[in-house]
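For this depiction, one protein chain was excluded, whereas all remaining protein chains were kept in their positions.
Up next, chain A:
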Amino acid sequence: MYRKRLKNVYELLESGNNKKVIQEVDKLVSSAANLNLGNKKKISPNEVGLAGYDEQTTLIIAKALKALALVRVGRKSDSDKLIDELLDTNTTDENVLSIIMQYCKETHQLSKIVLFYENAVSKFESDKSIQQTKQQEYEEILNSLFNAYIRNRDFKKQQQLALKLYKQTGKLMYNYWNAASYVLMSQFETKPEQKTLYLKLAEKLLEKAYVDQKMEYNGEFQLYLHILELLGKYSHAQQVINDFQQDLHLPKIGHPNFKFNKQILYFKNLKDLKNLKQFCENYFNEHKSANLDDWTIYLEYFEAIISMLKDETSQDSRLNLINEVFEFLKGLEKVKCVDLNENENIKLTGPCLAQIELFNQLILKHSFIELNESFLNRLKLLFLSYINMCSGKPGFYYEITKFNDLIRLSKLGDYILENLKILNDKCWPFTSVKSIYTCLSYWQMKRFLGKQENLSCQELVNLAGQLEEYYSSGLVFGKDLLPTAFQFVDEFLIMAIHIRYDVIMKYPETKNNESLLNLIAKLKLGLAKSPSNFQLKLLLLNLYTQLGAYDSIKKMYDSMEIKNIQYYSTSNLILFNNMRLGSFETSSNIYSNMSNFFTAGLFDLTSFMVNCYKYGTFLKSFELNSFLNELKKSLSLHICLTNNTIIQNFVLDQVKLKESESTELDLTSEMTDLSFKIDEFYKDLTQLSDVLSENGLIDSVNEKLLTDHSDTNVLYDWSPLNIREKTRQNRSALINEQIKLLKLRLYLIKYVHLFTKNDLEKIQSVKDELVNFEFSSNQSQEPDLEVFNTYSNYLNRFKLLGLDKVLRLFVNLTCDLSKNEKFLEKELLDGENSKLKQYKLDLVETFQSIESNLKIQIEQSNEKSAFKIENVNHLLECLSSIIEILSSLIIVLIACLINSFYRPIWNEKCKKSKKKKGPYLKYTQSIDCLYEMYEYMNEFLNKVLGNIDQVKVMLNLVEDSVSKVNENFSNNKTQIDMSDVVQSYKKSFDELRKIYSAKSKFLNRFSSK
């Protein structure tokens, strides 16, 4: 009788009609209850539930489905309750368990899956008869429990269970699972002797399988060899790999070079240099193009040679060996590759670059030879040969710069440039795509070797013009390209932008309000010709960042369709910018997408560790485990989840509240709700983070673990090394600032959390952190063109404005008040000199100073003569920092008022007291103080709001600059639209205005005035 209904429930769930699922299951459960109460009618088992299911299991399935529906409509506490009820049923049914597993995965409660399967196993084991009759089911349940342990990375239990499975079934597969579990245990272990012990246990388990010749799959060999390598048992490993039957084992899993690569590795570690050398030479002598261009094997080869040279006693024998190797490599240059057709004109660069690398190692790395005339000449010839072979191909720059140190030592930079110039001169005017690349190679190397550093302002401007000319002339070669391809000459434009930016930075007197806008305009024109070129988009994004035009930043980011795993390596482009530029509500969506990815992504990883056991790719499970540990340190992940909490729950909550007529009762429930949300935030972050301490904060020790995974290599950069070092320093300063901001936000969340929960016993540590927080950053940042170096002065802004003082005063005040009677009693005694009074005075004074500071800034910027476009960015940072701090303080203030920590003294007796003294007086005094704070804040907000309205004049001045730029470029055939910069600013100010206004309305609602 339930079958039809249950089928219906499944369909409803699948179609996303969760509310209906809940209703249907409720109906089903109540009809079952009625049946059990009175109806004695016997129903045949076939009719009761799903085919093959009894009534009880059918009901459990229904309830599990209901739990899924509940969580999908946001009723997580109800669904958790229901799932916990099901735990007591000790169900062993795989159908039920798989629904529950789905539930636990969706709610990220991986540990709960373990409980269900452990219960199921216990039930099986308590009844020996079932265990025997349902042997297969029992094994499946044990398998599922094993997977649940993997998902939780409980390697110890996983190992014990694998052993149990092996003993019970005798299947060799479980033996490998057992060994792999030991390896994972050793990965987690910090004590060296314990680590070794685990590995030895794993080795012992596999040794038998190897001796008995039971290893079938490459994965099993890989695991065994990996363990032997970790134990340093290379000799035995070599024996194993020699026994490896390529034909028999490789088809199952494995790369054709598997055996060869292992042999090389073991020769190296066993110092069998002769064989190592011979094997490498044989590899090259196979005359396959891939082998001859395989850099990895050249490096192995040289390692053998270097070690042999170290063993040689006489200089002559060393030179002989060196000559022999050079001769061998030279011989490879002329080799005809067996896998290339005669008509394929592919010249392999491997042998040539390998000789340069050998010089690099002999001269620079190991000082075996000195750079004498003869060697220098040979080196020159090699570079020349390489230039002739490759300078007309893309990628030349990324190979030759590998030898930067050698080029500098041998002073061959000029020689390389001279030869490139000869080719370059023949290429201009461009006759082919090859000529474009040749020319590009020359200019890339010129920049890399620092030849543009000492140019005068005019020379730089001329150079940029020349590169722009190359750009324009070469566009014709890409006229038939699809819009998805890059123009061949785009890199000339990018370099010209870099040079024009150098001018602005080196000669600030040349900078005006249109400087950066002009660069943006040039890039926009470039993008019109090459609409898919993300390098142009990234540069644009950087320039928008410097201007503080958030909406344009976001549009660029969105246009690159960044998603999924890319969030780890690129999300900082957004995360470092939105809050400082006043984008709270408009960035909600992107935060939501990123948070979903970050939270789900890490859970996916452990699920795929399960796959590794299934497919025998054990080494990948170790890799995934390390990868997971790495991602748990992700700065982006921490910033994303933390900022999201601040934005959603602190900054925007009053924006939402204003829409309904809130009463004090609503506020109380809002506070409870907020406290619950922060609990959930901590739950998520604790599961996803290896950095967070028990109390949800990041201390200075863990701070060092936070890792920025930004893919800083993505952007084209041909700067010399000294400039790169500067870029690196800028980045390090930026990251330090971001870590500090993250810590500040985490302290604020904790501070708010303790007040909303009225849990003030733990307040002291957060109070100390907030009161002593160092707002200024120790390292200074300079804006540069590296796209991941967002130039931000946000943290400094807090201090410059005096927000640090506001925060300190407020935290001290609220914490003092939380000391209850003791503090208030002393206050009464102190009378005129009371601390409360001082707090009030100081706060009023600080608010006034912030407001007047802001007013002056705006007034100055509104004057045409004093206007600087960067002031808009500064102002946005100021307004954002104020609202960020104030949002937290408002919540704490409300929490104080409604949750009153002094409420214990507000008793019945006190209420009835006619004289209004004693405890009542203390109460009224503190509540008066809080209300006064409330009023000050309200007044301050209103004043700032008034100031925001004054920015219109400033925005008109931005429009003037934009118009000038538009005019400059009006001759171009392609029209450009620069209005997005003004629109971005307008959007940010509008959003800030909306938030300030909502906060003010919210405060007004409960204001006494």
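Note that in this section a residue touches a chain if its C-beta (ideal position, glycine included) is under 8 Å from a C-beta of that chain, and two chains touch if they have at least 3 such contacts; residues count from 1.
Please note the rule applied: contacts and distances are computed from a predicted model.
Per the UniProt record, the chain missing from the shown structure is "N-alpha-acetyltransferase 20", taken from the list "Mitotic-spindle organizing protein 1", "COP9 signalosome complex subunit 3", "N-alpha-acetyltransferase 20" or "TFIIH/NER complex subunit". Residue in contact with the omitted chain (choice from A:415, A:716 or A:969): A:716. Checked against the full complex, the one of A:26, A:286, A:604 or A:759 touching the unshown chain is A:604.
When you scan A:563, A:683 or A:864 for touch with the missing chain, the hit is A:563. Seen from chain A, the chain kept out of the figure touches residues 250-251, 253-256, 258, 289-290, 293-296, 339, 346, 348-350, 353-354, 393-395, 398-399, 401-402, 433, 482, 484-486, 532-535, 560-566, 568-570, 597, 601, 604-605, 607-608, 611-612, 615, 617, 619-621, 623-624, 627, 630, 709, 711, 713-714, 716.
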